[in-house]
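Only one protein chain is missing from this complex, and each of the others stays in its spot.
Residue numbering begins at 1 within each chain, and the chains themselves are lettered A and B in the order written.
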Amino acid sequence: MDVVASSSSPVAADAARETMLSIKDLRVWFELRRWGFGHAGSVRAVDGVSFDLGYGEAIAVVGESGCGKSTLMKSILGLHLPTEGQIVFEGTNVAELGSRQMQWYRSHVGYVQQDPFGALPPFMMVSRILEEPLVINGVRDKVERQERIVQALEEVKLTPVDDFLNKFPHMLSGGQQQRIVIARAMILQPRLIVADEPVSMLDASIRVEILKLMRALQEAHDLAVIYITHDLSTVRYFSERIFVMYAGQIVEKARVDDLLANPSHPYTLALLAATSDPDPENALTFKDVPPGEPPSLVHPPAGCRFHPRCSHAIAGLCDAEEPPEFEISPHHTAACWLFK
Amino acid sequence: MAQDSLLRLRDLKLYFRTTKGTVQAVDGVRFSLGHNEAVVVIGESGCGKSSLAKAVLRLLPRNVETYEGEVFLNGTDVMQLDEEAFRKQVRWVKMSLVPQAAMNALNPVLRVGDQVAEPMMVHYDVGKEEALAQAQRMFEHVGVPLDFMQRYAFELSGGMRQRVAIAMSLVTAPALIILDEPTSALDVLTQANIMNMLKRIKDEMETSFILITHDIATSSELADKVAVMYAGQIVEVSDAFQFFTEPLHPYSQKLMASVPRLRADVEPEFITGQPPSLLGLKPGCRFAPRCPMRHDRCDQDPPVYEVDGREVRCWLYEGAGTRVAAEEVARA
Partner (left out) sequence: MRSLWNNVRQIGRYPSAIVGLTIILLVVAFGIYTVVTLPYREAIQLWRGGEEIWGESPKMARPVWYNLFSRDKLPTTIVLNSREGEAVKSREPLGDEGDDITLVYTFDYAYDDFPQELTVFFEATYDEKSPYASLMWRTPDGREIRLGQVTLRPTETYRLALDDRLARRLRDVPPQIALFADPEIEEPTPVKGTYELEIRVTTFEPNVDVEAKWVAYGQVHGLAGTDHRRRDLMVALQWGTPIALAFGLLAALGTTVTTMLVAAVGVWFGGWVDGIIQRITEINMVLPLLPILIMVGTFYSRSIWTMLGAVIALSIFGGGIKTFRAIFIQVREAPYIEAARAYGASNGRIIVRYLIPRIIPVMIPSLVSGVPVYVFLEASLTLLGLGDPVLPTWGKVIEDARAQGALHNAQYYWVLQPAALLMLVGLSFAMVGFSLDRVFNPRLRGL
């Protein structure tokens, strides 16, 4: 399977970018209760994730449902408290913030959700939806708020602005709704945007439009973006680096070009093989899919979590010890014993 | 194209009455499907593709205003059958359906094995033992371990539930299965598994499929033929190979251009504007407002032209192809 290296990927990753967000050995576990009282184990949704994110950098986190990417994202947003580990934003550990400072932190991180209609309160008009974050974060001057709302709508290309201010969400199309969600995420002028499958509920032809909008906004405002998706084919156009997650851990990190040219971890290989392009030859071949299902997050397998499904598993090693991250090339690591 | 047709749709129409007016969900659809052939109906949301599935299987809601056309199954027009005859002879006997979000539509209080067995008992009047045995065979076909037959729907993952739903549509060994967005809510690996499974079933049971989806990349996994639906109409019908390499209709071309590709270095493009609402459609080509090749002719309804064995509903092919016979397009 040949993957052509992309020559049109966004601004080539500059290694000397200052770090904005640093995740160190993050673990987020949810307790399971039996009958509401007893302790019945923990769901280890995020189990040992570390990475750095620079200012203005766009990364993609790819994985299937249950791999922990949503929980990771929500921890970064401050919606879940880490069980262990640190989330350090501009030098401050987010987990230790009091509620006042939490608000300060949250105003620096914008959230774009998957369901455009669900993300908007159905009983509020667009102007009010965009005004809420401003009011909550202390923008007292009404005129200033109005200006910022108009500006936000212009940036997401919902013009003429007056047409949209008084509409309710159900009067807008899916694409327009998602633009409002993006506008709302941007209105506090955040440094970081976390986008959770922002286009998966939109039509195919609109997806590209919204993703391009997000990329344009990212470049214009030098925003850092964490883009969470399960669709690998969109990743190459909208991010510089890519992390592949499986069962609560990051199994491979690389620049997009490197990953597509030289995928290393067996799980990454499986994902790439399973992603189709519109190619009539597809109908003639069967895809090679690793057997089984993602593991339980309550009792993950010993050693490498992918080993029960991996055709390259080394007995005695992969089922006993958790692999650390091995460097394959600069800025390309994989957590797999094959690369020792 | 002139093979033994299993299914032929001629001018199929399904309009709904709503408080805001008439929704012309399916507006004169025609295509045909042979034995052991898979047709993919590609369209975006709001183009009427789900309604097409319901129209073929006559699963009509209460506010139907118009339901007409011809549905030839093995040469017989099943539109002529009354409701009872249709239910006994056609639905789930010759044609079955895996509806959208089928995995959420499983009965929560029945074990999944029993649910898969049920159509056998209803349509073929067999005893429970035999029906369960047939269900067991289906579980094997779809790749779900047999001990899962005793479980309830909520105990299964999304992918497993979708396979159960497909097993349910297979159990009566129909000649044709219609699948409405079978993989859209599933993960990549699960999707690949399901598509593998469908390919295997097509080989082993020689079933024909109509696969309705908006996911063009996935559709290429199963398609022998592609039909593109826009605003209630079929705008192109092509052999799959020709379609994916060289689509004819401007909408098809734009759709293909909007698919992000993993293995090619082409930046995807988007289509400006939105599909028209199915309420109050105006005359003329429905794609014209968004079409880069729009010209004056487009103000009139374009006819369907046949070009190299493919069909296109577009004025651009006026010279290149032969007009499809008028009697098949117009019905008083």
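In this section, a contact is a pair of C-beta atoms (placed from the backbone, for glycine too) under 8 Å apart; a residue touches a chain by one contact, two chains touch by 3 or more.
As the structure is a computational prediction, the values presented were derived from the model and not from experiment.
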Practice item. Taking the complete complex into account, tell me which visible chains touch the one left out. Key: A
Practice item. Specify the residue from the set A:Asn137, A:Gln189, A:Ser296 or A:Ser329 that touches the hidden chain. Key: A:Asn137
Point to revise | Of A:Leu21, A:Val62 or A:Val109, the one touching the omitted chain in the full complex | key: A:Val109
**Study point:** Of A:Val94, A:Leu172, A:Leu188 or A:Ile250, the residue in touch with the unshown chain
**Key:** A:Leu188
Practice item. Using the touch definition up top, pick the residue from A:Pro121, A:Gly292 or A:Pro324 that touches the left-out chain. Key: A:Pro121
Practice item. Tell me where the left-out chain touches subunit A, residue by residue. Key: 77-79, 102-103, 106-107, 109-111, 113-115, 118-124, 132-133, 136-137, 168, 181, 184, 188
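Note that in this section only the chains that are shown with their structure count from here on.
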Review point. Roughly how far is subunit A from subunit B, going centre to centre by Cα mean, in whole Å?
Key: 33
Review point. Contact residues on subunit A for subunit B in the complex?
Key: 1-8, 64-65, 173-175, 203-209, 212, 230-234, 236-237, 260, 270-280, 282-283, 286-287, 289-290, 293
Practice item. Within their complex, state which residues of subunit B touch subunit A. Key: 38, 44-45, 157-159, 187-193, 195-196, 199-200, 214-224, 240-241, 243-245, 254-256, 258-265, 267-271, 274
